[in-house]
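Worksheet for the structure shown next.
Here the complex is missing a single protein chain, while all its other protein chains stay put.
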Amino acid sequence: MNGMEKFEHELRESFRRVEPPQGLERRILERAGVSRRRGRMPRWMAAAASIAIAGGGLLGVMRWHEQQMRLRQAEQVRQQIALTVEITSRTLARAEGRLRSIGVKQIPVQEASWREY
Amino acid sequence: MARVLILVAALVPLFGQPIDYSLFDKLAEKAKESAVVNLGPEQLTLLAGLQPKEGGKELAELARTLKGIQVRSFEFDAPGLYDPAAVRAFGEKIKAGGAWNALVSVKEKDGFTEILIRKGADGKADGLLILAAEPKELTLVHIDGVGDLAALARLGGLAGIPQLAATGAAKKKEAPRKAPEKQEE
Partner (left out) sequence: MDATPDFAEIVREHQGMVYSLAWHALRDRAAAEDITQDVFLALHQNLARLEGADHIRHWLARVASHRCIDEIRKRGYRRGPALEEVREPGGCDGDRDPLLRRRLRQMVASLPAQARMMILLRYQEEMELAEIARVLDVPVQTVKSRLHRALELLRVKMNRGTAVVREARS
């Protein structure tokens, strides 16, 4: 190996991928609102469905489906709010950076008197 | 990249007058990437149905308080694809209506950020609007029903909703107190 090849070898060895922290995948999926058990019903839902069918007949099944729909809708709302928080955080972080450069420590979380910077 | 975030608040009254967002709707066609959120009061009440392990009551309470969330975030390929003066005029028009006032207003050469608060008829703050314009991004976040970031911060951590950063209400990110260095050639 010539000098540059050796050096590039060292660079490759120095920058091998590192192990992500424990639980990162789970945290990402939680933030994205994605269940890891895609396609499989959680046990409690399966149990609820069984009870509804056995004890309540058609009415029970209809109520269960309504509940599922509300849960799905709630999940969609949760994801939209998560997106809102993410975008708001990013925007505020940039605004805070600008304020910090002129000596203001942080954007007031509580309502404050209005000031022009 | 500058992002254009436009809050879709077509239904939000401004002392009875709805805000016209058609300026921003047209910009969506020019954007490389966009994110849109439109949540009305009926949808927000659905949050209570999530029933997280912790904070269920708080989530339900917030769901009742919030009346609408509208977000438009646009990212462009290059600067100059939208007119910052028109966006600034949009913000000025909102303030001119009398209901909204600027909590924070930061102006720079290539952009600006404003955080506006709306006061309701009872004198309490009941609306929050963040408008941030950068060369390749435009951002608008409108939260109806609450008048400060604390309410949004309280959502963080509930039912898997991320924490709101950069306000001190959530986790703090340590950063050196100096202006970004111009390192590039």
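We call the chains A and B, going by the order they appear; numbering starts again at 1 in every chain.
Note that in this section a contact is a pair of C-beta atoms (placed from the backbone, for glycine too) under 8 Å apart; a residue touches a chain by one contact, two chains touch by 3 or more.
Here the structure is a predicted model, which means the values were calculated and not measured.
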item: Where the missing chain touches chain A, by residue; value: 3-4, 6-8, 10-21, 24-25, 27-29, 31-32, 34, 36, 38, 82-83, 86, 90, 93-94, 97
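The rule we apply is simple: only the chains that are shown with their structure count from here on.
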item: In the complex, chain A residues that touch chain B; value: 30-31, 33, 70-71, 73-75, 77-78, 80-101, 106-112, 114-117
item: Chain A partner contacts - residues on chain B that touch it in the complex; value: 5, 35, 37, 39, 43-44, 46-50, 69, 71, 73, 101-106, 108, 113, 115, 117, 125, 130, 132, 134, 139, 141, 143, 147-150, 152-153, 155-156, 159-169, 173, 175, 177, 179-180
